[in-house]
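Following: one structure in structure tokens, then a few remarks.
A single protein chain has been omitted from the complex, and every remaining protein chain is retained in its original position.
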Amino acid sequence: MIEYLLLAPILTSILCFLTKTRKQVETVSIIGSIATLVLGLVLVNNVFKYGTIVAWQNALFADAFSAFIVLIVSIVGFVASFYSVGYMGHEFDHNIFDIKKLKMYYVLFHIFMFTMLLVGVTNNLGLWIAIEMTTLVSALLMILYSRKSSVEAAWKYMIICTVGITFALFGTILTYYAAVKILGETGDALNWTSLIAVADQFDPTIMKLAFIFILIGYGTKAGLAPMHTWLPDAHSEAPTPVSALLSGVLLNCAMYGIIRFYTIATKSTGVGFTSNLIIIFGLLSLGIAVPFIILQEDYKRLLAYSSVEHMGIVALGIGFGGVYGIFGAILHMFNHAMTKSLMFFGAGNVLLKYETKEIDKVSGIVKSMPVTGPMLIIGALAITGSPPFSIFLSEFTILAAGFLQGRYVSSVLFLLFLIMIFAGFFNNISKMVFGTPKPGITKGEVSRWTLAAMSILIVFVIVLGVYIPPFFYDMIMKVVAVIR
Amino acid sequence: MIAKIALVILQLLAIIALAPLLSGIIKKIKAFFQIRKGPGIFQPYYDIAKLLQKDSVVSQNVSWLFHAAPIVSFVAVLTAGLLIPIFITELPFGFAGDLIAVVYLFALARFFIALAALDAGSSFGGMGGSREMFVASLVEPALMLSIFAIALNVGSTNLGYISQTVSAMGFDAFSPYQILAFVALFIIAIAETGRIPVDNPATHLELTMIHEAMILEYSGKQLAIVELGAMIKQLLVFSLLANIFFPWGIAQGVSAAAVIIALLAYFAKIVILGAVMAMVETSTAKWRLFRLPELLSISLMFSFLALVSFIIVKGG
Amino acid sequence: MSEIILGSKMVQLIIALILVSTFLILGSTRLYSCVRAFGIQSFLLACVAGIVAYSTGKNDIYIVALLTLVIKAAVIPYIFIYIIREIKVKREVELYVNVSPSLIIGGVLVVISYYLIRSINILSELSSFALSASMSLVSIGLFVMISRKKAIMQMLGILIMENGLFLGAISLTYGMPLLVELGIFFDVLIGVLIMGILIFRINKTFESIDTDMLKTLIG
Partner (left out) sequence: MVSGEMMITYLFSGLILFYFIGAVSAVLLNKKDGVCAFISFISAAVASVFGIIFSLSVIWGDPFSLALPGTSFLQFGIFVDALSAFFILVISVAVFAVSIYSIGYVREYFGKKNIGYLGFLYNIFILSMILVVSANNAIMFLIVWELMSVISYLLVVYEHEKPETRKAGFIYIVMTHIGTGFIILSFLILAGSSGSFNFETFRAAGVAMPPLLRDMAFVFALIGFGTKAGIVPLHIWLPYAHPAAPSNVSALMSGVMIKTAIFMMIRVFFDFLGAGQAWWGYLVLAVGTLSAIIGILYAVVEPDIKRMLAFSSIENVGIILIGIGASMIFFEGGRPGLAAIAAIAALYHLLNHSVFKGLLFMGAGSIIFSTHTKNIEKLGGLIKKMPVSSVLILVGVLSISALPPFSGFVSEWLTFQSLLLGFNFNTFTMIVLSISAAVLALTGALAAFCFLKTFGIGFLALPRSEHAEHATEANTPMLLGMGLFAILSILLGILPFYILPALDRVTRTFIGVSAFSQFFSISTFGTIVLPAKSSLSTPLLLVLMFIFLLVPFLLLYNARKSRAIYETWGCGQPVSTSRNEYTAHAFSKPVEMWFKNLYRPARQTEATYSASPFLKESFRFESRVEQVFEEYIYDPVVRFVMAKSQSAKVVQTGSIHAYLSYIFATLIILFMFVIAGGS
């Protein structure tokens, strides 16, 4: 089952490589991503129905949490491939991309999908490999545009994330060392299930060290402050569909790594150490995002900083702990993925239309793009945690968890940052969306594909804001059970 | 029932009939203090009668409101007259409104006159309206505090009930808080009736006028109504002062003798009050408008002191 | 048994030599000599792996040792030299921190690492020596990245860190499962390739590989 899921994007990628024309490559890509989505959903369904699935002598492994990541990856990936057709098609039409580059884009896109799926379904140490692979592939995607800034961003991304990931490997080795002491030198010593089973016997000091390395390592990749510095560059310079994947999905994948190790480390060190650390990083991320969001001049960077903020929120949810906290964090990962992708897609449309990333040079989107404009407003409200949109529910749950756990100071700070971010973010977005467009901007949407992609996401954003379907609720509760 | 209606009509007639007289008396007393001869005390009657016979000249800018305003304000003042005990405490329609309602009926009257002042488009009218409303605003907090002081003492804002209770107290009514409240209300009365130092009813310079500036555009019958309304209002304010603080002699029940005694006592009281007012007017100069808040804060202070001393004396 | 191996003079000596090679990198101002020192370091690392493989008798580790020898000691240095030749970079290592302060800081980092690992006080003295050496490598690697201007030196810094990890892994746990090791080698190799591509790109777009040029994305 898992193998098929992993095979789908690889095959698609190969087929994309073999195609000749734009039509072909787009068709292959769409079909491939539909296949990935379907397989992903089947996997998710199986996991939630029948329990954990393993394959390849435990090297591949899917429990509820993995399945949840697969769910996010495949949904956003699917939508992003739709969006790509519109977005990259526009670039192709305007001769920014030739067919070679377009093909290259789709090839890398599906490999990127593969690596992210791999993050979800791989067993422990493989996680490190998979995450490093995501960095490599996405760096390549970033330099498809040969702008100076893209190259700069890619370099920073590559270097900083590799350093971070190296730390994560160190943490993994230390964990392995702690596990080997208990389990002996078996191949099982790096499997999630066997680790968790004996995690409470691990040496706490080693685990503390290990957790620090993991937190800094994967935290770098997840964009937790102060290791987030590469993130605004990378996310704003990548091609928009990739930005959406980077912000919406890849960050979650890194977060997934942290949470996995958090579960193990907590069993050994006790809840205080790990959760305090993770809360500190969470608050730091929120706090650092505030000034940059308030004074932002580039709307894609604005979204990127908002991702830093949201990863901080997920971290807070995990740190607060309890059923509420973790439930909120998991729900938030999903909601953020949907909403942030929506926002990036909207931003992409704006970029195509206005050909600038500067907030001050964009105005009157509602007039020039009557569909994108309202969607951007909804997205902006949603991403800043306004009801009745989905992120409000998860943020509220996390806040409630903070209160229930007696972490009043953190909770109040959290709320304060949220409000400041709201003000900053909304100010910037409303400047762009409202008003009258500059002369020379024609009225009309860029492409129907992009709108289709956004419509799918907006359904998630709105529906999950007022109604959590029982099956989805059960799903998240199962994930919570895995983590706790 | 008939007795009640008779009482109402009697009270109305008394008010309408006495109002110009009070005006005349005050003018006469004022003249006395200023060592002038002055017009006769019935002069206001002649004035009104003359005005009623005159044709009116109306500004070309005005709307229907200009014509309606005197009527509305006159009616409002008259209605207030039915709520204030003049010679009897058991007012037939006393339940229709209390002290607060009286204040607001006066406000209604003032409101329409001030509106009409703006209608002609003259800057004098605007000036008068603005100042009139300004003075009213200045008065209001002190007025409400003294109403509170009075009402707290008696336990009600019903005017008939207040008179009744205070008159039942006899000389006990001369308590410090009563006196303080009286002083406060007297200052307010100066403002309400448009007298020096707040306003000069005898001025002929448009720029210094308040009330007169408002009604500058009225003439003939309309002016008569406006003037009469103002006089009635003055009388009512005096009656309030008289029958809230010194309700002696007021009739408790409906008997001819009591009513006659009450009427006489009432007349005496307002004449005395008028004399005091005339004295005050003669002994002060008109203040400039922006100094008025000082005067009103004095009144505010008095009424607040009245309230506090009541609370302290009576205990909470 | 493990203590014996690590305690053996041989391993200690090699680890010490690895540290020396690291300092060679810190102390040199020429790109070529840096690359050469890195090659030596990787070779020494392969030696450690070989000794561990020999004394534990695990065939897996032989493969790892071999891979280290081939990829880290041969292929990667070759890639470096290729890049340096192709883009005709100036041969100097441009520094933020001069050679002698660099060396002093490197020394301090070693001492700190040693102290840190000792103060954790959960490991035996011998494995803690290896671990502290590995920590030193990681931190010096990071320091190299921070203190050198050229993009290519940052790439080298990452590889030094990677070597440090490798040393830690091999001395603590005698390597990890083979599949995982292979994955890591694969990643490292691909990583180096992609970084190489990026360096070419940087050179092409900025006409220099000085990272000082890469300061346009701020705020």
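In order of appearance the chains are A, B and C, and numbering begins at 1 in each one.
Definition applied: contacts are C-beta pairs under 8 Å (C-beta built on N, C-alpha and C of every residue); 3 or more make two chains touch, one makes a residue touch a chain.
Small disclaimer: the values here were computed from a predicted structure and weren't measured.
Undergrad: For the chain that does not appear here, which of the shown chains does it touch in the whole complex?
TA: When the entire complex is considered, the left-out chain reaches A, B, C.
Undergrad: Pick from B:Ile84, B:Met127 or B:Leu263: which residue touches the chain that isn't shown?
TA: Answering carefully, the residue with contact to the hidden chain is B:Met127.
Undergrad: Specify the residue from the set A:Asn46, A:Thr193, A:Thr229 or A:Ser455 that touches the hidden chain.
TA: A:Thr229
Undergrad: Which of B:Ser156, B:Gln252 or B:Thr284 sits in contact with the chain that's absent?
TA: B:Ser156
Undergrad: Which subunit A residues would touch the chain omitted from the figure, given the whole complex?
TA: Considering the whole complex, subunit A reaches the absent chain at 155-156, 159-160, 163-164, 167, 205, 208-209, 212, 215-216, 220, 226-227, 229-230, 232, 269-270, 272-273, 276-277, 288, 290-292, 294-295, 327, 366, 377, 381, 386-388, 392-393, 396-397, 399-400, 403-404, 411-412, 415-416, 418-420, 422-423, 426-427, 430-431, 434-436, 465-470, 473.
Undergrad: Tell me where the left-out chain touches subunit C, residue by residue.
TA: Output for subunit C: 96, 116, 119-120, 139, 142-143, 145-147, 154, 211-212, 214-219.
Undergrad: Provide the residue numbers of subunit B that touch the chain removed from this figure.
TA: 16, 52, 55-61, 63-65, 70-71, 74-76, 78-79, 82, 93, 95-98, 100-101, 104-105, 107-108, 111, 114-115, 117-127, 129-131, 133-134, 136-145, 148, 151-152, 154-158, 161, 206, 216-217, 220-222, 224-225, 228, 289-290, 293, 300, 304, 307-308, 311-312, 315-316
By definition in this document, only the chains that are shown with their structure count from here on.
Undergrad: Is the chain-to-chain touch network here best called a line, a ring, a star, complete, or other?
TA: other
Undergrad: Subunit B: which residues touch two or more other chains?
TA: As it turns out, subunit B has no residue touching two or more other chains.
Undergrad: Which stretch or stretches of subunit C touch subunit A in the complex?
TA: Result: residues 120-122, 138, 142, 145, 151, 154-155, 158, 161-162, 165, 168-169, 172-174, 176-177, 179-180, 183-184, 186-187, 190-191, 194-195, 197-198, 201-202, 204-206, 211, 213-214, 216-217, 219 of subunit C touch subunit A.
Undergrad: Within the complex, which stretch of subunit A touches subunit C?
TA: Touching subunit C from subunit A are residues 59, 125-126, 128-129, 132-133, 135-136, 139-140, 143, 146-149, 151-156, 158-159, 162-163, 166-167, 169-170, 173-174, 176-177, 180, 185, 187, 190, 203, 205-206, 209, 232-233, 236-237, 292, 295-298, 301.
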